[in-house]
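Right after this comes chain A.
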Amino acid sequence: METLFFLIITLVAIVSALLVVTCKNPINSALALVMTFFCLATYYVMLDAPFMAAVQVMVYAGAIMVLIVFTIMLLNIRVDATKRHSHKVVLGSIIGFFTLVNTAFIIMRSRVAMPNGPLTGEMIRQQGHTELIGREMFTTFLLPFEITSILLLVAIIGAVILAKKKL
Partner candidate 1 sequence: MDMITIPAVNMTPILPEIFLSVLAMALLLINVFIPSGQKSYLGYISFVGVVAAGVLVGAGWGAPVESFSGSVVQDNFATFFKIIFLLSAGLAILISDQYMEREGCNHGELYPLILFTVVGMMLMAAGTDLMTIFLGLEVMSVALYVLAGFNRANLKSNEAGLKYFLLGSFSTGFLLYGMALTYGATGTTRIAKIAAIVGQMTVPSANIMLVAGMLLMLTGFAFKVAAAPFHMWTPDVYEGAPTPMTAFMSAGPKAAGFAALLRIFLVALPTLQVEWSQLLWVLAVLTMTVGNITALRQDNIKRMLAYSSIAHAGYALVGFAAGNGTGAAGILFYMLSYTFMNIGAFAVIILIGKKGEANGTVMDFAGLGFKQPALAVAMSVFLFSLAGIPPTAGFIGKFYLFSSAVQKGYIWLAVIGVLNSAASVYYYLRVMVYMYMKEPTEDFEWTRITPPIALSLLISVAGTLIPGIVPSVILQFAEQAVKLI
Partner candidate 2 sequence: MMADPHLLTILVFFPLAGCLLVLPVWKRPAAARPLALGVMTGELLLALWLYASWQGLAALKPILPGYLLVEDAPWIGAFGIRYTLGLDGISLLMVMLTAFSFCVALAVSWRAIGEKVGLFLALLLAMETGIMGVFLALDLALFYLFWEVMLIPMFFLIGIWGHGRHIYSTVKFFLFTMFGSLLMLLAIIALHLLHAQQSGVATFGLHQLIATRLPAGTQLWLFGAFFLAFAIKFPLFPLHTWLPDAHTDAPTAGSVILAGLLLKTGSYGLLRFGYPLFPQAAQTLTPLFYTLAIAGIIYASLVAFAQEDMKRLIAYSSIGHMGYVAIGIAAWQPVALSGSIIQMANHGVTTGALFAMVGMLDERAHTREIGAFGGLWGKIPLWSFFFLLFSMASVGLPGLNNFVGEFLVLSGTFTKSPLAAGLAFTGIVLTLVYTVRLVQEVVFQTERKPLPLADLDRREICLLALLALLVILMGVHPAPLLDLIHGPVKILVGGAP
C-alpha cells in the first residue's frame, strides 16, 4: 500500500518537475514547481517527519513561491523573453542522466552501511517531531542556530546595499 502510494507521488513529482522546465509560460512553471514541493512534503510525512513537511509547504510552496510569482508578474515578462533556449539540451540531458544513474548507484550500494539514528518513529510519534527538532536546535545545534541569525542579517544588509536606489 505504502509502496503504491510512494510510486504515485513519485510519478507526480517527476512529471511536475519536467513541467517546470518545459512549460512555455513562467506562471505555469511556477505552479508546477509548487506541485513538486508538495510531493516532497509528502515524502517527509512518509518518513515520519511531519515538521519538515509543514515547513516545506509553508516556506517553499508558500512564501518562496509567492515571491517568485510576484516577481514574474511585476517584471511582466514579454513573449520574446518566454522563448526557451533549446541549445545544450542534449548535453544537459546526458549529464542529468549520468547524475541520476550515479545517484541511484550510490544509494543502492550503500544501503547496508546506513547507521540508524538515535530517534525512532516510535519516539517521534510519542514526543512530537517539532519538539524533538526544537530540542536538538537548542542543545546540540545551538551555535549553528545562532549563526543563522548573523547569516540572515548579512543577507539583509547585502540585499539593501545591492538593491537600494540611493545609498
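A few notes on this one:
Assume a residue touches a chain if its C-beta (ideal position, glycine included) is under 8 Å from a C-beta of that chain, and two chains touch if they have at least 3 such contacts; residues count from 1.
How were these candidates chosen? In short, all candidates are chains of the complex that A comes from, given by their letters.
Nothing here was measured: the structure is a model prediction, and the numbers come from that model.
Between chain A and the candidates 1 or 2, touch in this complex occurs only with 1. Remark: chain A residues 105-107, 109-110, 113-117, 127, 131, 134-135, 138-144, 147-148, 150-151, 153-155, 157-158, 160-162, 167 touch candidate 1 in the complex.
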